[in-house]
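Questions regarding the structure given below will be posed in turn.
Note that one protein chain of the assembly has been removed; the remaining protein chains are unaltered in position.
This part shows chain A:
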Amino acid sequence: MSVAPKREDYDVVVIGAGPAGLAAAATSAEAGLSTLLLDENAGPGGQVFRAISSTPVTDRSQLGADYWVGAELVQSLRASTAEVIHRATVWSLDRNLDIAVSIGGASAFVKAKRVILATGALERPFAIPGWTLPGVMTAGAAQTMLKSSGLVPDGRTAIAGQGPLLWLLAAQILRLGGRIDRILDTTERGNYLAALPHAFAFLTSPYFTKGLSMMREVKAKVEVVSGVTELAAAGEGQLAGVSYVAGGKRETIAVDLLLLHQGVVPNVNLAMSAGIEHRWDDLQLCWSPVLDANGSSSVAGIAIAGDGAGIGGANAAVVRGRIAARAAVEALAPAAAAKLPALATLRRDLAKAERGRVFLDTLFRPAPQFRIPSGDTIVCRCEEVTANDVLESVAIGATGPNQLKAYRRTGMGPCQGRLCGLTVTELMAQARGKTPQEIGYYRLRAPVKPITLAELAAVPKTEEDVKAVVRG
């Protein structure tokens, strides 16, 4: 099952088999470039098309037409000559485009002429009191189980937060006969007004009618509480209830499962560890890589496509994947680029796919109290560090996330800051009266996913490597 890469060198290595990676790898291979696609999951699809080749949810109307688009992408990839390895975790990428990947407990090393990072997004941290309790999960987690294993909530269930995925998940759970007791909508009232100037683009985008019909479908079956301004999960060793404030009134309901979601943010770990410059995005409230129009990053030879390049959604991800791959083909085999769709066509496709995005970003901009926790709410899940711990460290001199590691070990657990990084940046920025850009982010380094010392020790060594560390 676990197969190492067939070669040591490739023209193009694509990392991540979601919408952007599938499109990029197929495009690059179709143009005749030797192409390797590495992906951490058991099958293609990434998160949005998760389990597209294996889902037990075979009634197509339940997951929806937007999901099944993924099947065509996988088909194009499989028809191409691209080499695809799943359950392959890339743990290092450097400026020389050397890649280390762990496959079946052993590491392999490949070199690329071009790398296309398609590592996608992850859900924004949602640090409320009790979010580490068993029974609190992300909406994306529930959707992953629904798509890949046909699992639906059957106990008392609440979904809290905001954004398109929340409504899509709710609709899918209901279509599969699952249970949702209440939806707690945290969208700030003021966001509706702020989003208004961008409404025209949204009203004329495909998101509008789809979104509206999905919300109607859900609201017909589930009690929705809007204007939620406070949220807390409670229980002793297990989630027992969620309390919330809406319209100034506090209410507590007993639940077994609480699904949280307040949008997605780029998964930056591999890109940052390769030294790619990122900047704070004031609209999307996250770190986004600095890229040119082709997706090329500040590190020569590395492009980023898909939501890792800034959140744009699945349709935009596919086009960005094609644009990045086209740029690689133009650089490595210019003659073959003529066979690919013209750049102007791709740019038009991208503009169409990105239509309405600013409206969504503005409307679903998470409220400060759900991004910047206080008191003894846990910020860093791995090292169990609270908001107060962080603030106390700031008070005695911690200036940014990297100093904070020395004070509190935040970001030094196995998740390597994926679940606390944004919270720490925004919390420290607020405490120190600085912008997130000024405060910065964790300095990320390889290995970006933990690997065992045994695996590292088994890595092939040259005589020089050995001499460098052996005494005498």
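In this section, a contact is a pair of C-beta atoms (placed from the backbone, for glycine too) under 8 Å apart; a residue touches a chain by one contact, two chains touch by 3 or more; residues count from 1.
Here is the rule we use: contacts and distances are computed from a predicted model.
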{"item": "Among \"Radical SAM protein\", \"(2Fe-2S)-binding protein\", \"Fe-S cluster assembly ATPase SufC\" or \"Branched-chain amino acid ABC transporter permease\", the UniProt name of the subunit that does not appear here", "value": "\"(2Fe-2S)-binding protein\""}
{"item": "From A:Ala42, A:Ala234 or A:Val358, residue that would touch the chain that is not displayed", "value": "A:Ala42"}
{"item": "Residue, one of A:Asp256, A:Glu354, A:Asp389 or A:Glu426, that touches the chain absent here", "value": "A:Asp256"}
{"item": "Residue among A:Thr132, A:Ser226 or A:Thr435 touching the omitted chain", "value": "A:Thr132"}
{"item": "Residues of chain A in contact with the chain not shown", "value": "40-42, 47, 51, 54, 56-59, 87, 122-123, 132, 134-138, 140-142, 144-145, 148-155, 176-178, 237-238, 256-257, 267, 381-384, 413-415, 418-419, 450"}
